[in-house]
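I have a structure I would like to understand better, so I am pasting it below and will then ask my questions one at a time.
Just one protein chain is left out here, and the rest sit where they should.
Every chain is named by a letter (A, B and C) in the order it is written, and numbering of its residues begins at 1.
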Amino acid sequence: MAAKGLADKVRETQVWKSIFRHGPPDNARNRAAVVAGNVFLHLHPIKLKKSGVQLGYTWCMGGLTFFIFLALTVSGVLLMFYYRPTAEYAFNDIVALREHVPLGIMREIHRWGAHAMVITTWLHMFRVFMTGSYKPPREFNWGVGVILLVLTLLLSFTGYLLPWDQLAIWAITVGANMAKATPFLGHGGPGASLARIGDFVMVSDKNDVRFQLLAGRFVGEPALLRFYILHCVFIPLVVGTLIAVHFWRVRKDGGISAPL
Amino acid sequence: MKKLEPGMAYDTNKLNKVFAFLSILFLMIVVWVFLDDYIRPWKAVQIEAIKIKQEQLKKKFEIAEEDINKEKLESLKKELAQAKKGLNDKRAEINKVEKEIFKLQKFLKEETITSGILNSKVSATNFKYEQAQLHHEPEKAQKYYSMLTDYKKGFAESKDRMKGYQAKEKNLKRKVNDLRSEVIEVQKEINKLTGTRDLVAKALKQTEMGPIFAIRNAPFVDYLDPTLKIEQVVIESITDDRYFQQVPKVDRCMTCHTFIDQPGFEDQANPHKTHPNLDLMVGRDSPHPMKETGCTTCHGGEGHRVNDLGSTAHTPQNEEQRKEWVEKYNYHPPHRVAQPMLKLQHTEASCVKCHQGVEFIPGATVLNEGRQNIEKYGCYGCHKIPEFENKRKPGPSLEKIASKVSKEFFKNWVWDPKSFNPHAMMPRFFEQSNNNSKEHPEYAKKNVAEVNAIAEFIWEKSKPYRPFKKYEGGDIDNGKSLVTSVGCMGCHGVQGAEEMSEKVGSYAGPFLYGTGSKVDPDWLVSWLKKPDHYQEDTIMPSFRLTDKEASDIAAYLLSLKNEKFEKFEFAPLDKELRDEILVTYFSAFDTQAGAKAKLAKMSDRERTLELGYRSVGKYGCYSCHNIDGFEGRGPIGPDLTEEGTKPLTQFGFGIQHDVEHSRDGWITAHLKNPRRWDIGIDKPFKDITRMPNFELTDREAYTMTVAVLGNTSEKVPLAGVKRLDSNEKIVAQGMQVINKYNCVGCHQIDGERGDILAMYEDDINEGPPRLVGEGHRVQFDWFHYFLDNVYPIRPWLTVRMPSFNLTDQERNSIVSMFQHKAKVKTLVDRSEVVNWAPGEREAALQMWDELACATCHSAGFDAETEPSAPNLYFARRRLRPSWIKKWLAGPDKILPGTLMPSFWMDGEPASEVLDGDTDRQLDAMVKLMYEFGTEKLPTKDTKFWSKQ
Amino acid sequence: MKELINWVADPIRSFPIVCILFYFMMKYYRVVGTKKFLGWSLLFTIPVSIWFAADPNFFTIITLPDNIPIIILIVLVGFLQWFTFYKAALNDNRLDQGLGPIEGLPENREKVWCWPNLVYTELFMIIAGTCFLVVWAILFKAPLEEPANPTWAPNPAKAPWYFLGLQEMLVYFDPWMAGVILPGVVVVGLIAIPYIDTNPKGNGYYTIAERPIAMWGFLFGWLVLWLYLIMVGTFLRGPNWTFYGPFEYWDFHKVVAEYNVNLSEFLWIKWLNTPMPENMFVREFLGIILSLAYMLVLPPLMGMCSYGKKMIEGVGQMRFYIFVVLFLLMMSLPIKMVLRWLFALKYIVALPELELNL
Partner (left out) sequence: MSEARQSLNRREFFSYLSVAWIAFGAACAGLASLAFRYSYPNVNFEPQMEFLAGTPDIYEEGVDERYKKGFGVWMVKLEGKLFALSNICTHLGCIPNWQPAELKFKCPCHGSGYYMSGVNFEGPAPRPLERYKIGLNAEGKIIVDKTKVFRQEKGQWDNPNSFITV
């Protein structure tokens, strides 16, 4: 009784009231208020279809993907405190992260989280297809989702280079060489050999898409910096924006899908 | 006012108008961004360069066109037409063969596939077979083995067939070629004739600025494959310091200095000029190629910037050029740049960044001169200067000074050395702009007290010395001729021979001026006879003078008087001022009262000596002179190790407005008058600038500035510096000894210096021998012996090789230096008996007569004539046989202007003996020289060497 | 036995097997989608997995830290695929009886409060997810190899695991197809799905019977062409991208007998017995015609057959042809694979002069 009394007392303080503008969510009014009045929760509807909370229906893969995205953002920001994207330091900093930097699993969380996010994204898409949830009125949101899937892969791919070890540079080399083969835009692709006038080579290893990606003809320090920026700033910004669109459309398209 | 729709705050049309206006503005600004980004000054420069190149190529094209033999070309063209006509007749045949070749392709391709398949099967089966062997499965292995054998057989057969087809193809192709040979040959001839022109034409075409050029360099698409672009070199081995990180140097100078490394543009104006010294710098085959050395390594400046003359930190050579640049390029001096470019005339300063540990840097004439001047004036005595560490003190020792000069002389000398000896190298401390008696009478009086005290102090410390000889008079004229002929002038200038002294320009020893008014006669004779009797570590050598010679020289030197100076009377010690100065010293750590009390406890003599001690310390006398009680004190002047990168703000320019506000401006001004910074500034006596005035000439100040500017904090990584190899290290060490004893004052070593030779312009053979490839010439054990026991080799010379006071280590260094310089380090086995081939000796003797060797090399052969060439009896001991041979073959090539005739000029035989074979003749003569040495040296009494 | 598995695992054999398995799984999904089937297959799979893992070579490969996610993915997909069939079978049985799907039952359509139902579910998943990630991070160190060295490449040099399907395609296609066109088609195709699939049924519940084409097509691409190829690329490709069985040691020196021949070489040398023409388009005319026919002639033909007609009626010309083109592009991969294995065919169109090989 005393504890309850204490909780009530806390609830009655001005501080508490200033933050939570409603009583305990044990009645309809407060349950609505707790969701609608909270900036973090207000993306949710106040009430939703039961299937939306059934793991057997949603597998919670979308939610997990978002959670992992947040976890990756936090761990990624923390990693940035100790990591310098330069040829001299990148590798040593990674070694430092596992050898002496406090919370030595930060990089592991980030890396395995990245893999996990790829998996959950795929499975999310798998589930959405299985329940036919891309069907009208959710066609557009499915498209946004596919783009998010591609961006997730790109996020993971750009992050792959940052440890600056053999695994990193050769995986990126293999990946970047595909860009080389882009028709007309990569110097090893179909049509590239046609794009020249005399000495003027319009598609060469110095100006094709691979060069744009790597800022060089091979995976070197400029590529490291470029991938770092893409990985830490550019793609996350785009992904964050698209996630907002994605969530907004889930609400606007009638919440989690269900039979008509 | 128009009525708006309900719910509308603005009229839609109005909104559209504003939107349109802003959008157009936006668009225009975007266009501006494009242009701003696109228009860069270096592009204009590059276009200019292309035009220059075009002009040049056009001229070349015309010349090439003219060079073509038109008639021949015409006839060849006709021939070609003829041949082509002829080809038509063979067309059927050619077609037939070509068809065969085409048919053959099928077999070739088929066989390629077959052998490819078999090859892959061989490899795969081989792997399986090896795996079976590895896992001890003999049955499987057996199976695979037989398969492998089959495949291998098949593969070998296939390869064989392939070779057959290939041979066939080759044959057929040759056939076609044979059929066409006439046309091909003529075409080749034509190509040969027009080749140069065609190549120039091709190059000319590349300089065209047509539509493709425009597209390649158009905004936005100029990332594809631009022709106008920033050029750069990245030099890993030379770095710039960026917050303790050494980052590779990046130089983009060649973006505008387009032809800097290409010969043929020497006459262009900058920036299109070729580097003036491509053989040494920048050139691809030079020791400093652009890609490895860069530009700012030597010139300084901001190599990675390309925007304009100012931001790249170009520095004009002089005011004139600055004005020109301002006019032409809107030049503004570099702002916020740590290291602006060195002025062109100071560029050599940078050599020392990479060339360390050597006395001379070949090619760096100004720098070498500057260093020589530093050596001459002994700057390193007071300042720490790289490459001058651990040198002997530049001034003479004062430890026994009392026996050499009088105290009165000493004071007057210290006060103003130049008033006694206009050539004195001792700088002037007093009567300067910040302490002269006119403007600062009180300071000058205090200076007088200081000098008095210094003299007292030095005399107090001076150890007794008793000259071992008495001066008893001598022949002045003979003395003078001795001074100018035995070699004194290699180190000393001499009063009475001023013109010659200036020509020689020696500085290792003091200019002998007014000596009679300076030194004690007994001391002088003793010193001349045996310098190290007075000072153990002197570099003054002994000339092995006879008593008469010494007396005569002394007589001459004593006859040189400076009467005016003699009459100077130095003001006596002002005790009050002395005490005042001392109180200032004492009160540095004490109250005035305390200082005075301390002073009161001292006796009069003690006070004088205390001030003397303090003053020697204050003026740093001990930095240049050995003074008892100051051993091990650090140099008094600031460290100049990093003077070249000292921030400009750390230079005090005082109120000197006419001094250029730059590092080199300050240094030059400072060297010319160090005290100028005090002008117009109120400083207490104890704080006024103390650096003395050397009264340098402009040239000296300039060269020394260059030498000082090179000492920077920039650290070139090991990979970038010139690292001396084991040979060069030994040479550098030896050169230090050579410089210490000023050997180069007399001897020219492989073309360097030999100052005294200036006296022998009429006949260079009368001067000290020039040492060219000396390490090859002489045997090193002889050399060793000689340095320790000098004896005359060339009896006709009046100039003498003196005996130096060398340590073993120094002698070793000299000998090994010559050996390593000549890269000949072997010992000659002198015990070997001369081994004559049949008839060779007779031939040698015949040549000896024919060539009349004994005319000059008469010593031991011809009593009648005075020898005018070295005594050949010493050859065996002294010279290397291989050198003798080289010498005989072309003495002129080794010592231009030598009296020795070139008998075997250009490999022609000198005689008919030995079948007129030059090589054999030379060998015979070398043997003869060696045979002479086995005989005992004939004296006047013994018989001359005979030919039996 | 292990040798047999090694032999079977070669894509030449395992790809058809996987295809056949896929066919039966889809056809008998109602059998697969039972708890009994799950029980039996677990009973079979678990000991077999243990037996597999007992092999040192196999164990080495699967326990590479970067391969752990694939294992997790396989387990999850295996279960979720069964779960899908299970749910779909339940629904389809109900639909057969004329009942609606389970998800459409009134108790499932009931609206519930977000707080605490959804918020708590999310919280639980966050906690569980965090625990899972932390445990994973503690148990397995993130991989770190030698410092980057551009002068020597590790062999094999593999892309990140999720791209290994694409890298595996490189065996059969040139990079411009495998690395650019096909992935591009996948993305475009995925985005296009809702606009092509106009079947209104199956929206919001698990079913296979009501949308067979979508299910067969998607699952074939997802399971066989994407996941299977990733597994091959990860577990079965060793040095020099040579095939290695699951129990095989990755011997650097292994060589496989392989020599591939272009279609044009077959045509001119083998069949016509003449030298190859010099003009490259004449040389490759058969391949060019075949490729063009595949992409341009086949779709109208398919539109003319009865099934195609029916589909056109249902979804319209535009959607049908887009679908067919995407489908044909997807099928080009298995077709090329089969051609390679059967005829050692290298390129259908070989124009190295233009870097255009197909």
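FYI, a contact is a pair of C-beta atoms (placed from the backbone, for glycine too) under 8 Å apart; a residue touches a chain by one contact, two chains touch by 3 or more.
Here the structure is a predicted model, which means the values were calculated and not measured.
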The one residue from B:Ile68, B:Met147 or B:Ile230 touching the chain left out of view is B:Ile230
Return the single residue from B:Asn16, B:Asn330, B:Gln592 or B:Thr697 that touches the missing chain.
B:Asn16
Touching residues of chain A against the unshown chain: what are they?
205-207, 211-212, 215-218, 220-222
Contact with the hidden chain only, please: which chain B residues?
13, 16-17, 19-20, 22-24, 26-27, 29-31, 33-34, 37, 123, 199, 202-203, 206, 220, 223, 229-230, 232, 234, 250, 252, 291
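Everything that follows uses one rule, which is that only the chains that are shown with their structure count from here on.
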If I rank A-C and B-C by number of C-beta contact pairs, which comes first?
A-C
Gap in Å, rounded to a whole number, between the CA centres of chain B and chain A:
62
Centre to centre, by mean C-alpha position, how many angstrom separate chain A and chain C?
24
As a quick test, compute the distance in whole Å between the mean CA positions of chain B and chain C.
71
In the complex, go through chain B and note every residue touching chain A.
206, 212, 215-216, 223-225
Residue ranges of chain C in contact with chain A within the complex
66, 68-69, 72-73, 76-77, 80, 83-84, 87-88, 100-101, 103-104, 107-119, 121-122, 125-126, 129-130, 132-134, 136-138, 140-150, 153-154, 157-163, 166-167, 174-176, 178-181, 187, 190-191, 193-195, 197, 199-207, 211, 214, 218, 222, 351, 353-356
Show which residues of chain A lie in contact with chain B when the two form their complex.
197-202, 204, 206-207
